[in-house]
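For reference, the structure discussed in these notes is given below.
Complex shown without one protein chain; remaining protein chains in place.
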Amino acid sequence: MTVIPGTRLAEASGLHKTFGDIHAVNDVSLHIDAGETYGLLGPNGAGKTTTISILAGLLEADEGTVMVAGERIRPRSTRGRAAIGLVPQDLAIYPDLTAEENLKFFAALYGMSRRDSAPRIAEVLDVIGLTDRRKDRTSKYSGGMKRRLNIGIGLLHSPRLLILDEPTVGVDPQSRNAILESVETLSGEGMAVLYTTHYMEEAERLCDRIGIIDSGRVIAEGTRAELTASIGEQERIRIEVTGQVADAASRLRGLDGVTDVAAEDDAVVVLADDGSARLSAIIERLAGAGAQIGSIDLARPDLEAVFLHLTGKALRE
Amino acid sequence: MTKVLSIASFNLLRMFRERANLFFVLVFPLLIVFVIGSQFADDDDAPDVAVAGTGAFVDRSVERLEDTGAASVQRVDSSAELRDLVEDRDVVLGVAVPDDAEDALRGGAGVELTVMLGPGDGSTQVEGVVMRAFEAEAVAADVTGYLLTLTDAAADDIGEVVERTVAAGAPVEINRVLAGGADPDDEPLGIDQVAIGILLLMTFLNALTGASALIQSRQYGVSRRMVATPTSLRLIVVGEGAGRWGVGMFQAVYIMATTAVLFGVSWGNIPAAVVLLAVFAAVAAGAAMLVGAVMHNDEQAAGITVMVGLGLGALGGSMLPLDLFSGTMRTVANITPHAWANEAFVELSRRGGTLVDILPQLGVLAAFAVVLMSLAAWRLRLTLTRP
Partner (left out) sequence: MSAVVTITAKDLKERLRDKSFFLLGILTPLVLAFVLDLVMGDLGEGQLEVDIAVVDADGSVVSSQLRAGIAGLDGEGGLEVTVLDADADPDAVIDADGYDAVIVIPDDFGDRVTADGGSAPELGLVENPDRPVQAGVAESIVVGFTTNIERARLLARAADELGLDVAPVPPATGIELDRVWPGGEGLDTGARMMAGMAVMFVFFTVQFGVTTLLDEKKSGTLTRLLAAPIRRDSITAAKGAVSFLLGVLATMILMVTGTLLMGADWGPWLGVSALVVSAVLTAVALMAIVAGIAKTSEGASAAQAIIAVGLAMLGGSWFPVSGEGLMGLLAKMTPHYWFLNGLEDLTDATTWTVVGRPVLAMAVIAVVAGVPAAVLLRRRLRP
């Protein structure tokens, strides 16, 4: 691939999109360089998919512009589209066609000639490990095979920007690992990758830079180190509780050294300076609230802690 | 029994949640009865015939033709106009009569009437009746002309004698009577026959569309889960079938009630009619279950449903009354449940029959239902218990 790492490949500036009363995307700006993997991290409903749809030219932004590979991306125009490869969150393959036929069809739609597409299809089939099953209808595939084909179609025309929308949701651990590995490989070859997820670990592992998105806004952006540094040396304490979780959480607020508290379904997450020293006080407070305490998990500053600090919410609530 | 009821009521609920189904069940059959009924119920249902020509002979013939009630006649001025009407299919048949026709016949010469037939079979069907009217009115002129060839007497004299003779003799009368003594002109035919046909066609077709419900249950694994519950497979088939039966009965009773009120259709002995419908709806539900157990997907089931529903309906007398079938076809028709139900309905509505009179038909229909249900249960067991 003849891409010079570090050149700006995609740039979105001042994006706004509303659906009725909901401001789904609120002044989002971001840029991705060639060879860079950018993670968009946020809980479900934060505006990740809408942002991606605007970037891929599926939706028209109310305000703002998207440039990819030097072309303005808009739904009405086909310019610049060929530079983008999209892997939608839900499966998007034809069940009545074989893997090979699915690939051939999309190759033709992306304007590849038969001569160019044949070796490329063989290559992609090899990458996604479906060479043996290429002549079978996809309706007969396992869930993991379908997922792999779903990604393969996005890679087919060797896009300069690959957009992956939560590609690991509902995927078994083995396939998930394979997906993450292939993203790493592609990025290493110089492809720009935009990756959305609500799994902190995936963002930490894959992404060079991460944008944290909540309620349609990018509230923080930077490398993992930059983001965690912003909350200082605070530790994240996750305590499994049964009983009145919300009530228990509220009792911890204002406790000395505790900066943020959030409630999950069955756990309380606390951000505290010098967490290990505060642990006994926290547990005492919880016990006093009548909560049954399960396991306790103490972690160094991570993206989840950043998210909690910025929004007062847990990432997976 | 409560299990059957709960499966059935759940199915009814699912059915009525889809608004398109409501239209299909409630509005559509009435529209069809109305459309077809309007062609029958009209007083003016006789085919349109046009006649070109003037003179007493034409006037008398037209009058005679109209008296038969077999055609409604329109008079036109020219044979060109007549041709246009026939070509445009505004009338099924046209007759052009030369202006001097009667005189020519009286003179012993033949007369050529031009019969313009419209395309299709409608024209040949009415042709005989029309021509007989003209022939009947030409009798006096025919006889005058014939006598003229036998004698040297003046044409006028012969004509006078013939006219006098016609006046003296009373013409042959035809007394029509129905076997049993009723007046043939009071026949309550038409819309009743149509309504019976549509009732059976729609009830069957609609119950049959329930096949897709069973297929969906199968696809979603609901049926398999039911197998896992302590419910026997036969009970599930009966239960799913009961859902279709409920829908079928609901629609059938609805069609009966609304057509009786809106179009004055008479259904005869009501309790007997309801029993008959109940058994017929059970046959339809059984057929639906069989299709649902055999077919693999919705689209295939839709194809089979339309084919079987309309095909059996046509074969069973829902589109053309069974009485008009040829002998062989009438026998073939007996393979359809529609034919048996049709026959039973005719017994009830036209001959004032009671439940006892339709017992044979009820028996045959019940056998249909049992066989179809059993086949469906057998097929379903094969499908569901296979991994």
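Lettered A and B in written order, each chain numbered from 1.
Here is the rule we go by: a residue touches a chain if its C-beta (ideal position, glycine included) is under 8 Å from a C-beta of that chain, and two chains touch if they have at least 3 such contacts.
Being a predicted model, the structure only gives us computed values, none of them experimental.
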**Report entry** Of B:Val49, B:Val76, B:Ala138 or B:Val238, the residue in touch with the unshown chain
**Finding:** B:Ala138
Report task. Have a look at A:Glu101, A:Asp136, A:Asp208 or A:Glu221 and name the one touching the chain we're not showing. Result -> A:Glu101
**Report entry** Contact partner of the left-out chain, one of B:Val49, B:Val73 or B:Ile304
**Finding:** B:Ile304
Report summary line: Considering the complete complex, of B:Val86, B:Ala252, B:Leu348 or B:Ala377, the missing chain is touched by B:Val86
Query raised in the report: Footprint of the hidden chain on chain A, which residues?
Result: 53, 56-59, 75-76, 78-79, 81-82, 84, 86, 88, 90-97, 101, 105-106, 108-111, 153
Report summary line: Residue list for chain B contacting the dropped chain reads 18-21, 23-24, 28, 31-32, 35-36, 38-39, 48, 70, 83, 86-90, 104-105, 108-122, 124-125, 128-129, 131-132, 134-136, 138-143, 145-147, 150-151, 153, 158, 161-162, 164-166, 168-182, 184, 187, 189, 297-300, 302-304, 306-307, 310-311, 314-315, 319-320, 323-327, 329, 332, 346, 350
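By our rule, only the chains that are shown with their structure count from here on.
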Requested in this report: Determine the centre-to-centre distance between chain A and chain B, using the mean Cα coordinates as centres, and give it in whole Å.
Outcome: 65
